[in-house]
Each structure stands twice: as structure tokens, then as C-alpha cells.
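Of the protein chains in this complex, all but one are displayed in their positions.
So that you can tell them apart, the chains are marked A, B and C in the order they are listed, and the count of residues begins at 1 in each.
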Amino acid sequence: MPILTVEQAINQALHEEMQRDPRVLVMGEGVAKSRASLLHSFGAQRVRNTPLAEAVISGTAVGAAASGLRPVIDLLFAPFLTYAMDALVNSAGKLRYLSGGQHEFPLVTLSMTGAGWCVGAQHNHNLEAMFVHAPGLKVVMPSTPADFKGLLKTAIRDNNPVLLFTDIGLLHQAGEVSDDTEFLVPLGKAAVPRIGSDVTLVSYAKTVGICLEAAQQLRETGISAEVIDLRSLKPLDEEAVLRSVRKTGRLVIVHEASGLCGMAAEIAALAASRAFDALLAPVVRLTGPDAPVGASWALEQASVPTSAAVVQAVREMLPRTAHAAEKPLTELA
Amino acid sequence: MPILTVEQAINQALHEEMQRDPRVLVMGEGVAKSRASLLHSFGAQRVRNTPLAEAVISGTAVGAAASGLRPVIDLLFAPFLTYAMDALVNSAGKLRYLSGGQHEFPLVTLSMTGAGWCVGAQHNHNLEAMFVHAPGLKVVMPSTPADFKGLLKTAIRDNNPVLLFTDIGLLHQAGEVSDDTEFLVPLGKAAVPRIGSDVTLVSYAKTVGICLEAAQQLRETGISAEVIDLRSLKPLDEEAVLRSVRKTGRLVIVHEASGLCGMAAEIAALAASRAFDALLAPVVRLTGPDAPVGASWALEQASVPTSAAVVQAVREMLPRTAHAAEKPLTELA
Amino acid sequence: MNTLSNSPLLERQPRLHGLYTMMLIRAYEERLALLQQNGAPGTCTSVGQEACAVGVISTLDWRDRIITNHRSAAHLLARGADPQRLMAEVLGRADGYCGGHSGSLHISVRELGVVLTSTIVGGGLSLAPGVALAQRMGQGEEGGVVVVFFGDGAACEGILHESLNLAVQWQLPLLFVCENNQWQAYVHRLETMADDAIYRWACGHGLETQRIDGNDVDAVSAAARQSVAAIRADGRPRFLELLTYRQRGHLEPDDLAYVDHAERERWLKRDPLVLMRERLRAEGVLQDNDLAAMQQQVSQRIDAAQNFAESSAWPDPQQLLQHVYA
Partner (left out) sequence: MNTLSNSPLLERQPRLHGLYTMMLIRAYEERLALLQQNGAPGTCTSVGQEACAVGVISTLDWRDRIITNHRSAAHLLARGADPQRLMAEVLGRADGYCGGHSGSLHISVRELGVVLTSTIVGGGLSLAPGVALAQRMGQGEEGGVVVVFFGDGAACEGILHESLNLAVQWQLPLLFVCENNQWQAYVHRLETMADDAIYRWACGHGLETQRIDGNDVDAVSAAARQSVAAIRADGRPRFLELLTYRQRGHLEPDDLAYVDHAERERWLKRDPLVLMRERLRAEGVLQDNDLAAMQQQVSQRIDAAQNFAESSAWPDPQQLLQHVYA
């Protein structure tokens, strides 16, 4: 299979879907430059540079979606979504319901965020949980080039508003990506990039890689960690999480977004209510701090959970033999 | 002590703080009409009707706060905060940090939401969790007239941005309110309006009343429920929750906001990680549905957790004797 | 039912039909205000502004799309909405146009081309360019025009600026109609804008603008007809500011205690229904017996609407999660 970066995978998904469906169009500040190949293939009617005006860019997408088009808008950095909140939260998320189901809103927003560019909290703010909390929206945040492509394609075909967040740290990460134009990844299905039996590490986006690293390190000391990549935050693959936690009895959730009312809270709550009997140890959340992210490299890096922290959390969890005794720790030294 | 409604308590708090500190001013669409007594006492310089322009109202508050004033802005209904997100999330919440601590943002936003007026999801959307998730902000959502007064006064004196949400259903609820101008309720301290030993019901705003009703009904069947009113969602009184859960071993969290990444998730996660050993039963979340709220009375009412649902959840929790046996259920029939 | 509303008389005389529609709107909204006193949800009426809705919408055809706001009854009825289903919606009933989900504040009726109603002030301004873009990119009927109605208050929201700029820059077939009714909820507009005119804000964007007496339905329809024709011809946006007055409160009930009564009196003397009625009478177009017949039919329809609405079922709370996603 061809090797693509995340950036290329996104472009390929856009290209294929624009090719497939003439109703798909791409709008945003500078998209005709940043996605010049799309402009070349599909022309200025369907690849539209916009004024600097996120409120009307997003509102226009919502209005266009309800009227037969399938817009994809690029809002650049996640914190700029603060200008798009009325259109996304109050219109895209609610007007279908409030109209008694008269309208559909097949639109996708793209935006980037996360550590990696030393640009500070007005560019680097992982606020995906706000949109998970809002009704009527869907949210995806993939971790591999293949998932970026497959989820974006599915999102474009979905008849609901979908927000896709790109972790900046992944942009240039490369991986195998199918060039089948019908390669789709369903929304609402987690991936399990590593199977294990002693502890479940749940994550999404860049920190999936950190969990995989941690799992590898844990393996060396005989601890078998399962890694779940949520991919889609809403709809959420609750069963995948529960199945794993019921198997391992231990849960660590890792993400770069801050903790309060974040995805880790949601996953922990899920386990505490629906896998309670299986839990052998306190649930652990490893998240970014409840603070804006500083621009300085030193501060930015310190805001991202590390594999060392994951390893340590799991180690602290495992000696708990009171419950652990009930369940043999496979391959534990 | 004098009896005031929530509405009156808010006005009294504003009045006292404006009296005390000439830097306090109130701005918003129609505040000079809706708070005519303030206009009368403090004049048009300090009680300012604004244009319909939430982005600049909130931005102006942020700029004024950094420059020596202590603005209180009334943004009417919580969903209108979507227009204020840049000012609140990107400026008020981040610019102190990004400046290395150079600025302070002593400002308060007021807004209402919740079931009660049959106005639908563009007015009725409990989105407080979004601001709990955002760094640098404080969030309060009281349930009694006294707490409205005491928390609002503290919020006005706080040197950080505080969002106070008013549950519409409480507006005309009356209760005793101290007329001591130094009556303050600290941010970050939960209240325990009912002490109990078998189960902890955690809530805030209107649903505190529902929990109290449920506790009363449970009492009649011999179950002793403790009710915690968070009052302040950020900072959160984690210790109050943990202390209670460690005592009762059972946790039900109730709020009208929808569940995903909401406060109930946060509280459940807290218990699952820091009161894990004390938990005797799965944590239960009773929240509004993950849907916009319809305007129809029938739909609106169905979106609010009921005391019957709380009672039922607790009842289903209690027969779990496996663990419960470890701990005598005080007064359980 | 062989109603007057599709009688030969009204068909031959579009201006009579206009008057009839204004009467229907007035009666519908006054009825709702009455019902409110008995516990029905409060509504934002457009009493006094009927000529704006009727004047503009009478110039549209079925290719065209309308975006409205919290004060939508006049737009909906002028577009031909059924008062029964409208009233059922306001009362939150299952037979309402939106199944009771909307209530009065966000009613859209897709089959009538009344799309995407937002009660967030300025919300419609954000959505309108997208509807017009879809139109322009071939999703609607050839030549269709999009009309967005908004208030003088909404004009203070930044989204006006963005929406105008985009519509002009992208050459969208969009008619901006600002109903300047002097009020922004409980605040007089002169308290929120230094300049006396909203159209000047639009002028800065270089699109054709007109400021029209919004209480004169003939003047409104003339301006709208010209604007709509121009949009159909060149596909570019136009802007109308309609000067009018909100005679009743912002939201029922409202004691109007904050209102300058001298100003209100001046506007009441220019009530759009009275103006049009007297003009048609003076022109000999309207006879007393026609008027009586129209009045009677209006009453019947409003009674029927109330009956229908009040006997409509409540939506089923079991279906709380229906229609969240497509």
C-alpha cells in the first residue's frame, strides 16, 4: 500500500470525495493555496478562499449543507472555532432537531491543534470535548494516516455535522494508506492497535503513539497493556472500551486535552458505571494540565503526557494485590 | 433573615458590590431596564445598555477588567455565550498566562438557562461544562438565593473571570438571604444540604432540589441519602465529594446538562480514581439527554432528571449485597 | 374549502390579497397574545410590521428561499403557511410544522422554502450566504433568490459585516431585508447605534441599498420587486432597510412601560393595515362588503387554527432522541 503522511491522506480523501460527489466543496482561509492540487482539479467554484471571518464561513457551511451542498471547511486552528460556535453549536447541532427533522447538515470542519509548533494557547488548545458535549455534532480525532483518510471520507458522506481535529504533531507522520476510493473507516468504531490483558490504555490522536510506546516498555517488564485508539469521540465506541476494561480490570486514559470534563472523564465515568465489577484498581487519567499551553518549547513539551508517565501509572496500579489476586496477571514478572 | 427570590438576591449582590467598589460596573443588552434599580442608584456610566453584540460586550469586559475596572456582564441566555467564546476562552482564560502573569481579569458573566420557559435549545442549553473544560476560568451555578448572593459577591471580588449561570427554574424561588454586606460564599466550596450515609447524590442548580426531594422519598423507605450541592463547578470541591463517597460508598450524579463530557463525568471520574476503594456499586449518572431541548412543554419537561428517576437509581443500587454486606445500610428497611 | 383567500377577487387583485394577508397576520398574532394570557407560551409578534413581510414576500415566487428569525409569523403566513399548523407549533404540539420541537422561536417550513430559522440574533445572517451559495451552485431552482429577514438589533452583531462582505465578494443572489422596527427587545435602537441609519453600514460594502417606508406595503413591494429582479438578472446581493415600528411588546406579555408613547402614537397613526385599507378604499379597489367578507374569513381561519392547535396532541416524550441526527 502507498505510504502517505497525514497531510497527504487528508488531501487524498478530499480529492476522492470531490471527484465522487460534485456537491462536495472546500472553503476556508487560504484553502486554494494550501490545497492547490484541489483547486487545480476542481476549480475555484469548489475550492474557495474565504475572507477572514470564521463566523460566516461556518454559518455558510451550515446554510449550504441544509441546501444540498456538502461543504468541508478548514478553520485552521482549533481555537479559531470560538468564532464558529454559534454556527456549529446553535445552528448545525440544533436546527435539525428544532425543525422536527426537516433539515440535514452534511458538513465537515477541519482544524488543527496540539503541541509541536511552539505557538501557545491561542493556537494550541485541544477543545474537542466542548463539541462532544454539544448535542447534534459528531467528532473525530484520528491518529494514523489511514484513519485520517478513512474517517474523513466517511465524515464527508455522513449527513450530519462532523468535526475532524488534526493533532499537529501527526501532520507529517507517514503510514500505509489504501488507495481504494471506497476505503472508509466507520464513525463510532475504536481501533485496538495493541492487544493486551493486564491494563487498558485508552487514548486518541497523538497520545495513542505515547500509549503504544508505554505498552512496549511495559511489555519489557512483563506487563501486557491493551491500547485503544478511540478515533471517533462522538459517537463513542463504548463497547470497545467496556470490553477491554472488563478483560483487563485496569484503565488508564491518556490525552493531551486538559482533564476537567474532558474525554478521559467521560471514559472513566463509563467504566465506573458499566464495567464497575471488573475494575481492579482506581481509574487513572493522564491528561494535559488545566492551564493554557505556553509557547516556549519547555512549557509546551511539559504539557503533553509522556510514555514514562503512563508506564509509571501502570506500575503503581499493578502492585495492588488486594484485588489483583483475584485475577492472574498474565506474564507478570 | 429577609426572604428574597434568586432574582432579588442577584440584584442585591450587584447593588452591594457596586456600592462598595466604584470600579464595579454592569453592562449588557437592556440591563438598564432589567436592573432599573441599579441604574437609579449608580447612573448610566456604571449601568450600561449595550448594542446587541455579545462578542464586543464580552471583549469589552475583558479589556476593561485588565485595565482596572470590575465589569459584570449580563449575556441573557447561555447559548448566546457562543458569540462570546473568543473573548472568554481565548482572551479572559488565556491572556494572563500567556503574558506571564501581567494581567488580571476580574470580570463576571451572568447568563440563564435550563427548562422552564419552553423556549427550546437555542435558549435552553446547559453548556457550563464547556467553560469548566476551558483553562483559566471559574464557573459557579448556585441553587439557593443565599448562594446566588454570596457567590456572586465573591465572584465580583475575585481577580479572575467567573461565569455565573442561573437556572431559569430557580429565578423566582425564594429563600432566606443575609443582608450583611460582607456575607460571602467562597468559590470552590460545596454545600451539603442533607447529610446521609447510604448514598451520595451530587448535583448543582435546579436539580439539587430534585435530589433533596428524592432523598426525602428515600428516607421514607429507610434509605439515608446525602445530598451535595456543588455550587461552584470550577474550582471544584473535590474533597467534599470524596469525603461523602468514602462514607456512603455509592454515588449518583444528577444534572440537567447532557452527560457526555459533562460535570457528572468529571465527578464520576474523580470517584473512580480517588474513592475507588470505597465504592460499593457502579456510579450512576442521571443527566439530560444528549439532544437539543425541544420547546414543547412535553419535551422540555422530559429533558430534566426527575426525583423518581433518582429514587429508582438508588433503589437499584442498594440490593447489591455482594459489597453492601461489607457495610451495614443504616436504617435500611 | 372554497376560501376567499383563493377566491377570484383576491386573485385578480394582488393588492387586496396583500391586505387580506396582513389582516390574517394581525389576527393570528393578536390571538396568540390573548392565548398567552391563559398560559400559552409567549410570542414575539410583528404587529405593526406586517407590510414588510407582505410587501417583500409577495414579490417572490416558489423558486425563492426565505430565512427568518424569532419574529417569523408574518413571514410564514405571507409565504402561505397554514395558521393551524403554525399555531400548533407555537403551542408545542405534535401537529405543528416542527412537531412541537421549535415552539414559536425557530419555525422553519421547508416545503414553503422557509429554511433555517434561528432565534439567535444574527444567526440567519450567518446561514444566508450558504443557502444563496447552494442556489448559485445549482442546488435550487434556476434563478432563485434568497431573502434573509433580520432586525435592527441583529444589524449590530458583527455577523452582518461578515455576511455582507461575503455576499458581495462571492456575488450571491441574496436580498438582505432589515426590518428596522426601532426596538431591540427593551432597548430603543437609538441607544445602541450612533448613526440613525442601518443602510449606511451596508453602503460601505458597495452593494445597492434602499431605505423604504416599511409601513407602506406598496412601497415595500415596489422596492422588493426591483431588488429581486436585479438579483435575478445579475446574481448580486441587494439590501433593503424597512423603517417600521413594533407596536406590541418584545415578547408577550409586555407592559410597554419603557416605551416613548409619543413616538408610538406617531407610528400607530401610520398603521400599515389602516394605511393600505384606506388607500384601497380611496382608489375604489376595496368595497365595504369585500372588507367585511375578508374580516369574517380571517376570524374563521384563526378560530379554526386555535381549535386545531389546542386539540393537537403533545409530542411523545419517548421520542426525545428522534431527529437529533439524520
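By definition in this document, contacts are C-beta pairs under 8 Å (C-beta built on N, C-alpha and C of every residue); 3 or more make two chains touch, one makes a residue touch a chain.
Every value quoted in this text rests on a predicted model; they were computed, and no experiment measured them.
A.B. asks: With the full complex in mind, choose from A:P2, A:G30 or A:G43 the residue touching the hidden chain.
C.D. replies: Here the residue in touch with the unshown chain is A:G30.
A.B. asks: Where the complex has a chain not shown, which of A:M112, A:I156, A:L299 or A:V314 is the residue touching it?
C.D. replies: A:L299
A.B. asks: From the list B:Q19, B:S37 or B:S99, which touches the chain that is not on show?
C.D. replies: Here the residue in touch with the unshown chain is B:S99.
A.B. asks: Of the residues B:P135, B:G175 or B:P305, I need the one that contacts the missing chain.
C.D. replies: Considering the complete complex, B:P135 is the one touching the chain left out.
A.B. asks: Even though one chain is hidden, which residues of subunit A still touch it in the full complex?
C.D. replies: 29-30, 32-34, 49-56, 79-80, 82-83, 117-120, 122-123, 289-292, 294-299, 301-303
A.B. asks: Can you name the residues of subunit C that touch the chain not displayed here?
C.D. replies: The missing chain touches subunit C at positions 156-162, 165, 168-169, 192-195, 200-206.
A.B. asks: Hey, which subunit B residues sit against the chain that's not shown?
C.D. replies: Those residues of subunit B that touch the unshown chain are 23, 25, 45, 48, 50-51, 53, 55-56, 58-69, 71, 86-87, 90-91, 95-106, 135-136, 138, 159-160.
Rule of thumb we're sticking to: only the chains that are shown with their structure count from here on.
A.B. asks: Average the CA atoms of each chain to get its centre, and name the chain whose centre is farthest from that of subunit A.
C.D. replies: C
A.B. asks: In terms of Cα-based centroids, which chain occupies the most central position?
C.D. replies: Smallest centre-to-centre distance to the global C-alpha mean: chain B.
A.B. asks: Suppose each chain is reduced to the average of its Cα coordinates; what separation in Å results between subunit A and subunit C?
C.D. replies: Spacing between the chain centres: roughly 42 Å.
A.B. asks: Mind pulling the subunit A residues that touch 2 or more other chains?
C.D. replies: 86, 90, 97-98, 135-136
A.B. asks: Two or more other chains in contact with one residue: find those residues in subunit C.
C.D. replies: 100-102, 106, 118, 120, 122-123, 158, 324
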